[in-house]
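A single protein chain has been omitted from the complex, and every remaining protein chain is retained in its original position.
Letters A and B mark the chains in the order given here, with residues in each chain numbered from 1 onward.
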Amino acid sequence: MTFVTFVTFINQFISGATYGLVLFMVALGLALIFGVMSIVNLAHGSLYMMGAFFGYFIWSAFKDMHFSFWLSVLLAGLAVAGAGLILEFLLRPFYRRGHTDQLLFTYAFTYIIADLVKMFWGGRYYTLPRPPGLEGSLTMAGIMLPTYNLFIIGVSLLICVLLWFLLARTKLGKIIRAAVFDREMVGILGIRLPWLFAFVFGVGAFVAGAAGLLAAPMGSIGVGMDAEIIVPVFVVCIIGGMGSFLGALIASLIVGEVYAFGILILPQMAMAFMFVVVIVILIIRPQGLFGRS
Amino acid sequence: MNKNILESLRFGARSWKLWILLVSLLVAVIIPHLLPRYPIHLLNLFLIGCLFALSYNILLGNTGLLSFGHAAYFGLGAYGVALLMKKAGIHYFLAIPMSLIITGIIAAIIGYFCSRVVAMSFAILTLAFGELLFTIASKWYTFTGGDDGIQSVYPPSIIASSARFYYFTLIVVTLASITIWRIFHSPFGYTLQCIRDNRPKSESIGINVRRYQWMAFIISGIFAGLAGSLSVTLNWTVAPTEMGWVKGGEPLVMTIVGGQYVFGGPIIGAAIFTFFQFFVGQITLYWALVIGIVLALVVRFLPGGIGGYIQERMAIKRQTLSSGV
Partner (left out) sequence: MKRYFPRKVSVWGIAILTSWFISLPCTQAANPEPVKIGLITDLTGAAYVNARDSADGAKIAVDRMNAAGGILGRKVELLVRDSALKTDLGVSHARELILDKKVNFMMGPISSGVRLAISDVCLTFKVPLIDCIGGSVSLHEERGHDYFWQISVSTAGESYGAAVGSSRFKKIKTLATLAPDYVWGRQEVEGFTEPFKKMRPEVKVLENFWPKLGEKDYTPYITVIIAKKPDLLYSVLYGGDWINFVKQAKPYGLFEKMLVFCFAEASAQMALGKEAPENTWGFARAPAVSIDTAEMKSFVKEYKEKIGRFPGDTSVTTYDAIYAFKYGAEKAKNTDGPAWVKAMKGASVPTLRGIVKFRECDNLSNSPEYIGPMVFDPQYGFVIFKPAEAVDTLPIARTCEETMELRKKAKK
């Protein structure tokens, strides 16, 4: 391609990090659900899409209020968490059944959710402006960096830190870590697993839905968002090792940057680079970077 | 006296399957003379869907491997025939086996990598390769026509008429299905089922699991390619969308809804899917919603698919018949 200067490099790096960390927020929910409940949720991308759509309509209702965007993120996240709880309830009979069945059932739900969204809201592109205060760009050392991208990076790292805090320092976190390690034992020790599972699924759905709305100002909202996000998210989880949070973080940064720099090298095959990475990693280390074999 | 009735019942029970087969074969042969052209087109689609789904079931039902990228081989078969016919002027009947060889080679390469992993990684890896092939087909427009694909791929005049093309498809699909049936019921097929049921145990008794999975992958890919070769001369065209993961969802839905553990399952699934796609499409725009609900119901309540359900009911009937007296 054309000349790659330091400016371009930094821009690409930030852009790749932004995309990667959005993937991380969605992958987080997936990893959490898989780690604690051993459930594979192919419909997680659909939850992301629902968050964007719900968020858009909540936002347009409150447009003139202060902090309308942040309120929408919160409410959208909660709405999607609710949808997630419904999905979790429907998935209960699948705890015992293999991952194949879970993949199939959630795959069916991607069809259902996508068509429902299309039925209610499809037919237009929706766009959301960046929230006030984050519209422009920061100029650092002569390089223009869009403020909103920096914000997204900040928020996802914040979520990361909060998660770490939750898992490492709180009692609930301890229970979750124990459940990842040995679910049955946790049940025997008297923790009510159904509540734990519902909570975990709800949190995962909340983060995915919030991510959907948070990412929306950088692009557009439309049907097809679910398919676009779920494949990279799964790739991230597989590369990082299913169920590993650290793995998801590192893998999402890898995927984001590979994609961003792939665009510089060979734009039409940028997606393909990501697949090449997956293939290579799965061959060298089939359980992913941090997965358990 | 009772024993005699029982014996004749049991004899009858075994041969009724044969009767169904003979009758449906007879119907299949007469039908193009009874129906107008569009339903014949649907029947062709159904037959191709059967072959596609049966090929998929070699991996899913028989070996227990869930693939999301199976359409890639369907597409390879179709593109192979289209390119050989249009660019090299090769006759259709020769282009098909050549295209299958190419499909087989590519399936072998991809399968080599995919057979080294299992379950979810396998699913995602097959998806990744499928999307890779899709991207190549879309971008290489000087060779593959890019997004527009390749048009005007007509079948040779000897099978150009509606009825004749149908017979050709019927013969090819029937022969292929019989071959797949023989594979399922061969030592190779039983070994695959062994691997499906209990991988660690299979390894411990000395089965080279990877090797068998690899071979299943190749065979499955070749039959999918055969389905693709039929599809390209039915539609007179092929485009990259026939290789993507959206198309890859079709054999999955067909096999699961129809039943992955019964040989006839994918056939039932192909019938349901084909009819749903066209009749539902006429009534509502939201046919994906309907298919999603059906799939969800089947996965939840009918783990063996409709075929499995029917088989269970028959087994119960047989039991009550033989134990009641």
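In this section, a contact is a pair of C-beta atoms (placed from the backbone, for glycine too) under 8 Å apart; a residue touches a chain by one contact, two chains touch by 3 or more.
This structure is a prediction, so every number in the text was calculated from the model and none was measured.
Among B:S55, B:S99 or B:S231, only B:S231 touches the chain that is left out of the view.
Among A:G154, A:P194 or A:G219, the one in contact with the hidden chain is A:G219. Shown as candidates are B:Y167, B:F188, B:Y261 or B:Y309; the residue that touches the absent chain is B:Y309. The residue from A:S38, A:S68, A:T147 or A:Q287 that touches the chain not shown here is A:T147. Residues 1-3, 5, 7-8, 11-12, 14-15, 19, 118, 122-127, 129-130, 135-137, 144, 146-148, 217-220, 222-224, 228, 259-260, 263-264, 267-268, 270-271 of chain A touch the missing chain (whole complex, contact as defined above).
The chain not shown here touches chain B at positions 36-39, 41-42, 45, 138-139, 141, 146-149, 151-152, 231, 235-239, 241-242, 246-247, 257, 272, 275-283, 285, 287-288, 290, 294, 297-298, 300-302, 306, 309.
Everything below uses one rule, namely that only the chains that are shown with their structure count from here on.
Taking each chain's centre as the average of its CA atoms, chain A and chain B sit 34 Å apart. Interface residues of chain A facing chain B in the complex, by the touch rule stated above, are 40, 90, 93, 97, 99-101, 103-105, 107-112, 114-116, 118-119, 231, 234-235, 238, 242, 268-269, 271-272, 275, 278-279, 282-283, 286.
Taken together, the chain B residues at the contact with chain A in this complex read 64, 66, 113, 116-117, 119-121, 123-125, 127-129, 131-132, 135, 139, 245, 249, 252, 256, 286, 288-289, 291-293, 295-296, 299-300, 303.
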